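The other protein chains are all here in position, but one chain of the complex has been omitted.
For subunit A:
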Amino acid sequence: MTQKSALHIGCGAGFSGDRWDAAVPVVRTLRATGGPAVLMFETLAERTLALAQLQRRANPDSGWEPSLDRFVAPVLRDCVEAGIPIVGNFGAANPQGAARHLQQVAQRLGLQPLRIAVIGGDDLLAALPAGQLDALLPASLRGRSLVSANAYLGAAEIAQALRAGAQVVVTGRVADPALALGPILAHFDWSLDDWDRLACGTMAGHLLECGAQVTGGYFADPGVKDVPDVANAGFPIVEMHGDGSFVVTKADGTGGCVDRRTVTEQLLYEIHDPAAYLTPDVVADISQAELSEDGPDRIRVTGVRGAPRPPTLKATVCHEGGWLAEGEISYAGPNAAARARLAADIVRERLRAQGHGQLPLRADLIGVTSVFADDAGRWWDSHTAPASDDVRLRIAAASDERSIADLVAREVLALYTCGPAGGGGVRTHITPRLSSESCFVPREWLQPQWSFAA
C-alpha cells in the first residue's frame, strides 16, 4: 500500500466575529503546497445557534451565519479551482438556507453550480417528541420555553460527504474539532475505532478551531510575550500525516508566531482533565503529548492517545433568559471612587425601597475593579481598591420582566441630577438574554445524516 501524502487543513475563522480576510493568505498557502488540502470555518459559539433560531423564527430564510458571504466569497473561486473543499458550521439553525445562499455566491462569482453537502440531525427539538427532552434537563429548565436544543455531532457524516465529492460541507452543530477530523478521515480512511489516530485528528482540530489563538493572537503580553506583527497574525494550518503525527504552522507571509508557548496554551484551552477530553468521536488523552520544533513557526505534536468514544452526546439547550439592564456613569477628580460607591449605594437603596431588593444587581468600578469581582459583590466588599481619580460606575441587573430592567436603567439615569457630585456620561442599555445549559443525550436519540443540497 502506498503511503498517503500529508493533508493540509487551514482555518479561516475561529468564531462568528472573526476577521473576514483571514482565509485569503491561508488559501494561498494551501494552494502553494500543491497537495491535498481543505479549509475549515468555525463560526458557532455556545449560544450563536440559539440566536440563529430566533432569527429563523422571524424569517424562515435566515438563521445561518450572517457573515457567510464575507467569509467565503474572497476564497471560493480559488478553493474551487484548486480542489480545496470548504467545511464550515455556518449552517447554524438553517444549513439548507446557508447552502442556497452559497450557491448564489457561486453564481455571482460566475462559478459552475457547487456540490454542497448539508449535514443534519443535530436538532433535538425537531428529532424528539415533545417532553422526551424534559427528563434530561436540569430542574431549572424543565417546563421552560426552549429556543434551541442541539447535540454536538461527530466527524463521520462530514467524511462521508467529502468522499462523495462535496466541494462545500455545511453543518449545524458539530463538535468543533470534527470540522478538521471529518476531512482527515475522508483523506486517510482511518477506521472509526482507531482511537489513537482519531484522537490525533481531534487535537489537530482543537488547535485549529480558534483561529489565531494558536498563532499568536490572544497571546501578546508586551515585554513578556512579544508577538511579531500581531495585527496581521496569520491563521493556522495543520499538516497531518498518516501516522497521526502533525505539524502546526500558519499562512505564509503573515504576522504572528507558532511556537511551543502558543501551541501549549491552545492545546489546554477549555480542556478539563487532559487525560480525558470528551468529544463525539473519541476520548482524547494529551497528558503525554509532546511538542518539538520543526522549523520556523512549525511545531510538531506527538504522543496524543485515544480511548473509545463516550456513549452519550453533549447537547446545548437554550431558553429565553429575560432582560439584562446595564447603566454606566463616570466620576473623576478627588474622591472619585467614593462618589462612585455612593452612587451604587443610592441605586441599591432606591430599588430596595420600590420592592426590588431581591433583584440580582451588580456594581463595578471600571478603573478600579471591573472584571475580577463576582456578581454577589464579595470582592467589592473585601478588597481595598487602589486610589483612582477616574472611575466609571457600572450597574448591571437581570430580570424576567422588561419593566423592571427599564426601572434599573432609569435609576442610573436619574443619578445625573439626584446622585453624588460631578457624575457624567450616563449610558444605559437593555438587552434580551438567552440562557444555556448543557446536558448529555443517548446517541440513539439522534440520526445524523448528510445529503447534497438541491
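Everything below uses one rule, namely that contacts are C-beta pairs under 8 Å (C-beta built on N, C-alpha and C of every residue); 3 or more make two chains touch, one makes a residue touch a chain; residues count from 1.
One rule holds in what follows: contacts and distances are computed from a predicted model.
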item	value
Name of the absent chain as recorded in UniProt (options "Nitrogenase protein alpha chain", "Rhodanese domain-containing protein", "AtuA-like ferredoxin-fold domain-containing protein" or "2Fe-2S iron-sulfur cluster-binding protein")	"AtuA-like ferredoxin-fold domain-containing protein"
Options A:34, A:253, A:360 or A:442, residue touching the unrepresented chain	A:360
Contacting the left-out chain in the complete assembly, out of A:41, A:90, A:218 or A:246	A:218
Which residue of A:3, A:382, A:403 or A:417 touches the chain not shown here	A:382
For subunit A, residues in touch with the removed chain	46-47, 218, 221, 224-225, 261, 264-275, 286-291, 303, 318, 321, 324, 360-362, 364, 366, 370-376, 378-379, 382, 394, 396-398, 433-438
